[in-house]
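A single protein chain has been omitted from the complex, and every remaining protein chain is retained in its original position.
Per-chain residue numbering starts at 1, and chain names A and B are given in the order in which the chains are listed.
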Amino acid sequence: MVGKIAVLLLRVAVSAVFLYAGVMKIWDFRHGQSATPDFTLAIQHFEILPNPDLAVLLAVYLPWLEVTAALTLFVKRLALGAATAVTVMSVVFLGAIGSAWARGLDIRCGCFGKDEVSLSYPSLMLRDALLLAAAVVVLVWEARRKRALTPSPEGESPS
Amino acid sequence: MRTIRLLSLLALSLSLLGARADAELKWDHPIQEFHRVPEDKEIYAHYTFKNVGAAPVTIKTVRSSCGCTTAHLDKKTFAPGEAGEIVLHFSFGDRKGLYRKGVSITTDDKPSEPFVINLLVDIHDPVTMTPALVYWKKGDPAEAKSVQFTVEPTKEVHIKSVTSSNPRLAAKLETTKAGEQYAISVKPTDTAQKESAEISVQTDFPSDAPRAYTIHARIK
Partner (left out) sequence: MIRALRQFAIVLGIALLPALVSGAIQLKWNAEVPPKKDEVTIAMVHNNWSDHVLWVDARTRAKYDHAHIPDAVLLNEDEWNSLVAKFLDAWDPDVPVVVYCDGGSCDASHAIAERMRSELKIEKVYVLKGGWGAWSGK
């Protein structure tokens, strides 16, 4: 019973994070304008995509995937797929941040004047690792629920 | 089942540790637009902001889209209620026309969500001279080619002289409408061999430092 509540809390937490993250990447409320150009720039700064134009496509699609996954986490028939989606996204984000960190992406033009610049990569990685952990928990829960509901020769009952 | 329960509680409590007090910078004018002329050579734009959150904010990265725009920041950490500014310096070089320079700023409370401040500058030249290049291939007919010099309606620019650096590529000025429209005709003596010439079109504008425009002529 406690396990069920814990998973529900995690489901809500993961959903809330992805919903918020997705919406923020779609619309810049503070300035009343689309957030897509800025997100495109952010993606390009990771210098991961083979073609900088792909960043625009990703900037338009990814936030909607986050919103859709966040919402369908509560739709019984799609919750497994949604959990898969948030897990996959968390892994990809973690990989992208790790890659940027490993390549020590720098500020080329010394724009900060004499000061050096550093990103708090460790905290970014930790935050995404935690998100991934929560997503995996929900995914495993959904997968087991699905399997238990499928009639099997042994006649298992849902736990 | 027990394992899942334990893992869930662990993950949940760890994720709560990552929560932060609400921190944020409010920018007064994140997009600034200026109208300048090439003689101005550079611009300094001040982007002021204030920490309207409950926690201190530290600016982590300031990334410009090019080397022509540099950013200067006196200090990086701002207490709640404290105001600050970033000064952008954009050096025009030989640029003309509309430019949009974005500078991406990240803070410690939102390290993966950069905020972009924009500097828009119209480096304005009332004169349009086109094309700036005329060329012939060896053996082409040695016919004159015309360059149009057009001044935008509200201004007046007069051409004082037209001088070619190479006598084998001669330039002639035709006044369509003084102060508004001119045509410069460039004619090679022949196109038997490779040639190059820079044709200087001297004007009277602006009066304190009149500009010279260049027509490039080549026989390839």
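Structural remarks
Keep in mind that, in the parts below, a residue touches a chain if its C-beta (ideal position, glycine included) is under 8 Å from a C-beta of that chain, and two chains touch if they have at least 3 such contacts.
Since this is a predicted model, take the numbers as computed values, not measurements.
Screening B:Q32, B:T48 or B:S196 for touch with the missing chain picks out B:S196. Remark: the omitted chain is touched by one listed residue; of A:M24, A:V56, A:L94 or A:M125 this is A:V56. Checked against the hidden chain, the listed residues B:H46, B:K75, B:R95 or B:K155 yield one contact partner: B:R95. Remark: the omitted chain is touched by one listed residue; of B:T58, B:Q181 or B:T214 this is B:T214. When you scan A:L9, A:M24, A:L65 or A:V91 for touch with the missing chain, the hit is A:L65.
Mapped onto chain B, the interface with the missing chain covers residues 65-68, 91, 93-95, 130-133, 135, 137, 196, 198, 214, 216, 218, 220.
Counting the whole complex, the residues of chain A in touch with the unshown chain are 26, 34, 36-37, 40-41, 44-45, 47, 49-53, 56-57, 60-61, 64-65, 67-69, 72, 77-82, 84-85, 88, 108, 143, 146.
As a working rule, only the chains that are shown with their structure count from here on.
Chain centres here are Cα means. That of chain A falls 36 Å from that of chain B. Only residues 1-2, 4-5, 7-9, 11-12, 14-15, 18, 30, 60-64, 66-67, 69-73, 76, 102-104, 106, 108, 111-116 of chain B touch chain A when the two sit together in their complex. The touching residues of chain A, when paired with chain B in their complex, are 2-3, 6-7, 9-10, 13, 24, 31, 38, 41-42, 45, 97, 107-113, 115, 117-120, 123-124, 126-127, 130-131, 133-134, 137, 140-141, 159.
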